[in-house]
Structures are given as structure tokens and as C-alpha cells.
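In this view, the complex is presented without one of its protein chains, the others remaining in place.
Take a look at subunit A:
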């Protein structure tokens, strides 16, 4: 009796069943991909968002600075309005972030507090233009200078965040629902009982399910990265991006563990489905799949440490989007493997062969 033969044929059976299940295909691959397209499209250009200032009269000081400084031209955009009133109206309505006029050597800036971040940036940029002009007027080289660079790769855009984090959500759904639904269905249909009456070793059955899930996860990864790589989205994989693969494998094990636990406990498919949703959705929101952890309030960020998905997202983001090295995935992998182990042990305790 070949254990390997049992393993391959069970894995093949599961894979065929999955491939022919249009619903599962949709929810594990296409549905998260739709989110990637939407989020990537909506927020895709936010990181390079420009600040717009509106002017009615001539503002030679600003125009000259923008014309000579390429970096500045990338962030500051000057538009014209027919009159001062029309220009102020634009600021009020949020079409422009600040109003600027030049009288003599004075720059007069008016802004709205509606978007404090943008109006603040506009004010900062305009005062630095004035400072630079003052410095140039002295005819001396600057005594103090500031050089600045982003911590992340300069290309860190929304897509760099959404690709790993939405992928994390997709992996969590596939793992939790895949394992729990398979287990409950097999139990209620009597397949578990049938397998128990065959000489195939029980671990083989579970190993087959794990192998299939790992395979599906790699496909999800490939599809996500391929789509995000399209010029429209412009994902740029950084240095050690391949480290995302061991990380996501550890993640798959953790989510399979959670799914197995749910599937061992739940009596019906409906229950398993409901409990799965209750686990996956809050985890996706609070684990940083839909918005960055950094933008969460402190208490929420503290709560996020409870969710295994947080570690998967963080680990994949660090190596895929932020260009960090192997050290950044060690803790996530360790935590995810720990979750897998604990849930598997718990699942063994509540596991039942029979529906009765």
C-alpha cells in the first residue's frame, strides 16, 4: 500500500473538486482581485498627490521656483482663476488647497482648514519658496541644509500596500473556508467515515488537504503579483520579495488550522460558514488588509496583534513593498506557525468522524 499514492490521488481529487467549483474559484481568486483592482485604481496615485494652489494675479516668485525646481513641480501645481473672488471660492469648495497672491515682495496666502494636511503642505511649500528666494537674495551659499529621503523605496504607492494585504485576506479566506467546508462536508456526507474504513493513514488525508491549499495559495500569489505588475497598477517588487513565499506558506498553515478547528467543531455547513465569516472579516479589517495599520488609532493597532492575519500582512508588506530583509519575516513566520500548531492541537481534541 503506497501512502504516496493515496496522498497524490486524494490531493488530485481535492484539486479537481476545487477547480470545478466555480463559487470557490470566484471567492478565493477573483473576488479579492476585484478589490485589488478597485483599491489599486482608487488610491493608486494618492502617494504622489499634488498640492494645488490657485492664483488670480501674477505670482512670479512661485512661478519661477516651480519652473526651476523639478521636485517642486512634482508636488505643487499652480492654477489660475479669473478673479480673486473666484479663486477664493475654489479654495472654499476644496478644488484648490490654497490661494496665493503676490504684492511686491510679499506672498499672501489664504487657505481652508477643511483639509489640514494639504493646506499645511501648501503653506509649507510656499514659505520654503519665500525662504529660498531670501537666501538667493543674500548671494551667499546656505549655512545649513537639509537633505531628505523616504524611508521606503521611493516607489511606495498604494499598490505596494494593497497587493500584499489584500492577498493576505484572500489567503485567510481560502484557508479558513477551504478547510472548514471540506471537513464539514466530508463528515456530513460520510466521506470521512469512508476514509476511516480505508487503509489510508489518517495523516495522509490531512497532508493532501494541506498540499492542495499550499498550491492554491501559490496560484493566488502569482495571479495577484501578475495583475499588480501591470503598468496601470505599477507594483514594483523589492529586493527579497521571494521571502513572501515562505511567509504565506506559514500563513496558509495557520488559516488551515483555524479552518480545521471550525470544521471539527461545527455540525453544519451553515454554522461553519457563519463562524468563518465572523473570524475572517474582523480579522481582515483589524489585521490591516483594507487600510494600513499605521493609520489606525492606537487601541486598534493594539487589538490587531491578536489576529494572525496581521503578521502575514506585515511580513509580506515588509519584504514585497518595503524592501526589508529576511529579519523582518522571522517573527511573522514564527507566530503563524505557532497559531497553526495550537489550532491543530485544539482541532484534534474536538474532531469528530461522524455527524451523529
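Here, a contact is a pair of C-beta atoms (placed from the backbone, for glycine too) under 8 Å apart; a residue touches a chain by one contact, two chains touch by 3 or more; residues count from 1.
Following the convention adopted for this analysis, contacts and distances are computed from a predicted model.
This figure omits one chain of the complex; the name its UniProt record holds, of "ABC transporter ATP-binding protein", "Allophanate hydrolase subunit 1", "Isoquinoline 1-oxidoreductase, beta subunit" or "SCP2 domain-containing protein", is "ABC transporter ATP-binding protein". Shown as candidates are A:75, A:102, A:132 or A:185; the residue that touches the absent chain is A:185.
Of the listed positions A:83, A:198 or A:277, the one in contact with the omitted chain in the full complex is A:198. Across A:9, A:108 or A:127, the single residue that touches the chain missing here is A:9. Although one chain is not displayed, its contacts with subunit A can still be listed: residues 1-2, 5-6, 8-10, 12-14, 16-17, 20-21, 185, 189-191, 193-201, 353-354.
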